[in-house]
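In this view, the complex is presented without one of its protein chains, the others remaining in place.
Chain naming follows the written order as A, B and C, and within any one chain the residues start at number 1.
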Amino acid sequence: MNIEDLHQIARIEKSKQEGFQHQIHVCVAAGCLSCGSGQLKEALEKEIARRGLDTWCRVKGVGCLGLCTAGPLLSLETAGIFYQGVKVSDVSDILEALGGAPVERLICPVNSAFFRRQVRIVLENCGRIDPERIEEYMAESGYGGLALAVSQMSPTEVIEEVSRSGLRGRGGAGFPTGLKWTSVAKASGLTKFVICNADEGDPGAFMDRSVLESDPHRVIEGMAIAGYATGASQGYIYVRAEYPLAVKRVRLALFQAERMGVLGNNIFNTSFSFNIKVRLGAGAFVCGEETALIASIEGRMGRPRPRPPFPAEFGLWEHPTLINNVETFANVPPLIRKGGRWFAGLGTEKSKGTKVFALAGKIMNTGLIEVPMGTSLRDIVFDIGGGIPRGKEFKAVQTGGPSGGCIPGQFLDMPVDYDSLAKVGSIMGSGGMIVMDESSCMVDVARFFMEFCMSESCGKCAPCRVGTRQIYDILCRITGNLSGPDDLAMLEDLCDLMKSTSLCGLGQSAPNPVLTTLRYFRDDYLSHIHDKRCLAGACKAAREVA
Amino acid sequence: MKIHPRKNVRSDLNPSRLLTFRIDERVVSAHEDESILSVARQNGISIPTLCHLDGLSERGACRLCIVEVKGVARLLPSCVTFPRQDMEIITASERVVSYRKKILELLFTERNHVCAVCVSNGHCELQNLAVELGISHVRYPYLYPRLAVDASHSRFSVDHNRCVLCLRCVRVCDEIEGAHTWDIMGRGITSRVITDLNQPWGSSETCTGCGKCVQVCPTGALSEKGKSVAEMIKRRQFLPYLQMMRGRQDESWPK
Amino acid sequence: MAKITLATIWLDSCSGCHMSFLDIDEFLIDLAGQVEILFSPLVDTKSFPDHVDVSLVEGAVGSESDREKVLTIRDRSGILVSFGDCAVTANVPGMRNRYPVADVLARAYAENACPAAAISRDTLFFQEVPALCPQARPVHEFVPVDIFLTGCPPPPEAILYLFSELLAGRRPNMNGRTRFGA
Partner (left out) sequence: MKDQGAPPEASVQVSSKSVEDRRLRLVNRTMQLYRNEAHALIETLHAVQESFGYLEEDVLKYVARTLRVPLSRVYAVATFYHSFSLKPPGEHTCVICMGTACYIGGSGAILDALREGEGIVSGETTSDGKVSLLVARCLGSCGLAPAGVFDGEVTGKLDSEHVLERIGRWRGHEH
């Protein structure tokens, strides 16, 4: 394949799509599939064929439309109409309304803040293209970034463009992507690897899953560009086995990309070659840590090892290795196509671009959103998210999963970016955002996360292995109203120990949910300890005390 | 079990730089590929360790050997940290010592370490560390897990109640004996050392019965049968020698 | 100089620490001149005095009655010494903590009885003796402890050192004089 071929495929695909007067997009990402969008799509196809409408109307399975709470979702691309909660019995009404007045009772307001306030870069194709057809991705300028990079830019220029964009790792810590690529490119060695971390382990996060299910080629293209820039010719996508649909679509996408020649040898008639393999995770949160992930790809237990040496010089099979997460790679193709300066124009001074969040918990609009960095928490929760259901009071928003923290109402006007979140004791994390209302006891929430860290601790270093268990026991005693006078001091003492002495990021950040709830919701703790009462009324006394 | 870059073998082809730096206010010099722990010990400065053992690969896991380095906020494990020119290392600041104590106390709570009835009483590295660090009592609640004793092997026994998961047994079996009979199952607080497919040691097909694992074990977890309280004394002088012999470059002596 | 008043007690333990105390031999005579024992298994007193300067508590807290005693002692003592490994770590009494109390009693008094006793499990729960707590725990988990004297038993030299420091009005530093399991 050369660049002309790419443009040709895009042109053909475009004109084919324009041939249809109506395109009905049915969301077939995991969320809507589990409310029956698969059957809905089938019913639509059958009915269209029965009515003989198939020459001017087409049904297309697309990736996540965002508003998971209202599934199954359906969009009429040309008319710009969204239908929500669609059932098989609605099919004939929908088809009859085509071209006329929409079906009133199914309408999902598109001009609501949920849709209006989003800026989509990573999700630009989500809900618009069929993730199982490479041609549709190409019709949206897909693989154009790779073509541009390998044919007109030197590897150094690609890295310069990435550095100029100010893109930071979207996996959690926010390490500057350009810097990471530079160190891998500079590392000595002929064999290098690129790994995409799709082991999205944070409970309450589903951004990576949605991207892989809705637009897998974007990640593949990003990895290939990274391979070109760093001098790697082999890539791995390490994806959770718990995401069967994402695995299936990634495998299909890889197959198509190889067949089309955008992966393999001599890509776009250059000397650049790049291949990608899929490796399945097996249910270990700690494998999100770089060195543990590498151990897992090598077929071993995912136990982190001390760094340095960093994977950039001593990684997979001892070779220099670049590890970025799904969303980071997904940002790369548009960044190359449109330039680093364009990307740097979005977001805040130190956090550029946009961020995808998975909104969940006690919030009206649960689902997937993408907003510019620096959007305030209030805008996200109350405007885009539609606020708290059933007239309840907002209590906290949890970001960063088990490594993050609970942010109270007083910080609602804080801009969401890496540094502001760090300042209040939380982290950006991979983008899970869980909203809690007054019915959640924050000690119980801390206990929930500590239970998670305890059972996900790899057990290698003593502070994390035993510390998580001791902290969990204390939190159980507190929620069970069985705590002693010294428990609070011991809790703080152990959190400090784990933070300072654990081997890897999991152990060092595991105390964050406890520390932030202690800082902002101390009353929840004190009420349990002194009055033997749960302020939120959420904890059953003396439950599950070890 | 390769978890860390192999030490470069120094030779004329691969010279290593000699560095000068400070440990506890003392000026020392060492090669760039010698760990801070090893340099400190050569200079008579003791740093407590549990998972480290001369002659085995490093794990960096017990966290007892953490030290402070001036200008670095994080505490660094000295067994896997290498010196840099003009580095200033403090091995026993108040902060570091207090963390070491807490880690050791956590280890005491994790399993059932009843020194009074232990074969290794008086010869135990865990017990000695408690004395060295001045631990008079354990502030955290003991967890009292229910763990088994496996005495199925004809000469040795393993008592999980006394295991600190240093994994010296796993490493010596893999790296020196070459059998890899031992490994570690599960994760987190439920981790446990196993032989073969988590079967009784006595039924292991791969165990050569060499007993190296018993000798390197820092506590009474692995012991020789027939030893009563305080009678188990470990001898491991063979280790550095074996490592040298097995790691040597020219595989055979001139015959 | 006024004598310091002393109480000693054993809870869930073997009394070995008290034996080690007696092993300071001739120094007992010196000590007798400077210390007045108000309450101890070694003297005949029925109830704990209102105040003592120093209390040595041997043994783990293994029953509800132990717990009450330890609370009283803390209340009425100037300096409370956790005396020996059982008090400091729960030691041997703590080895039963992994098993349910009923199983422990059955094992000790029925299964291992010699000759095999025809005792059923139910009759093992006597009314006359204090019921065991689910676990035997160290003293400092119940009350603040001032001095920890480890060892099973603590060596006589360490006990002697403890007293000589206390008598000199100093807070003894036990580091290096004894250890767990000594």
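A few remarks follow.
The criterion applied here is as follows: contacts are C-beta pairs under 8 Å (C-beta built on N, C-alpha and C of every residue); 3 or more make two chains touch, one makes a residue touch a chain.
Note that this is a predicted model, so its numbers are computed, not measured.
When the full complex is taken into account, the listed residue touching the unshown chain is A:Phe206, out of A:Phe115, A:Trp181 or A:Phe206. The chain not shown here is touched by just one of A:Gly432, A:Gly467 or A:Gly507, and that residue is A:Gly432.
Of the listed positions B:Ser29, B:Gln42, B:Ser93 or B:Thr206, the one in contact with the omitted chain in the full complex is B:Thr206. In the full complex, chain A touches the omitted chain through residues 30-31, 33-35, 68-69, 71, 200-206, 209-210, 241-243, 279-285, 296-302, 358, 360-362, 366-367, 398, 401, 432, 434, 436, 440, 445, 448-449, 452, 456, 458.
Within the complete assembly, residues 174, 179-187, 194-198, 205-206 of chain B touch the chain that is not shown.
FYI, only the chains that are shown with their structure count from here on.
Each chain gets one centre point, the mean of its Cα atoms, and the points for chain A and chain B are 39 Å apart.
Note on chain placement: the centre of chain B and the centre of chain C lie 35 Å apart, centres being C-alpha means.
Each chain gets a centre from the mean of its Cα atoms; for chain A and chain C, those two points are 58 Å apart.
With touch defined as above, chain C holds no residue shared between interfaces to two or more other chains.
Here chain B touches chain A in the complex through residues 2-5, 59-63, 66, 74-75, 77, 80, 99, 102-103, 106-107, 109-110, 139-141, 143, 164-165, 184, 186-191, going by the rule given at the top.
Residues of chain B that touch chain C in their complex: 108, 112-118, 121-122, 127, 130-131, 134, 136-139, 141-142, 144-147.
Put simply, chain C touches chain B in their complex at residues 82, 85, 88-92, 94-95, 97-99, 135, 137-138, 140-141, 145, 148, 150, 152, 174-176, 179-181.
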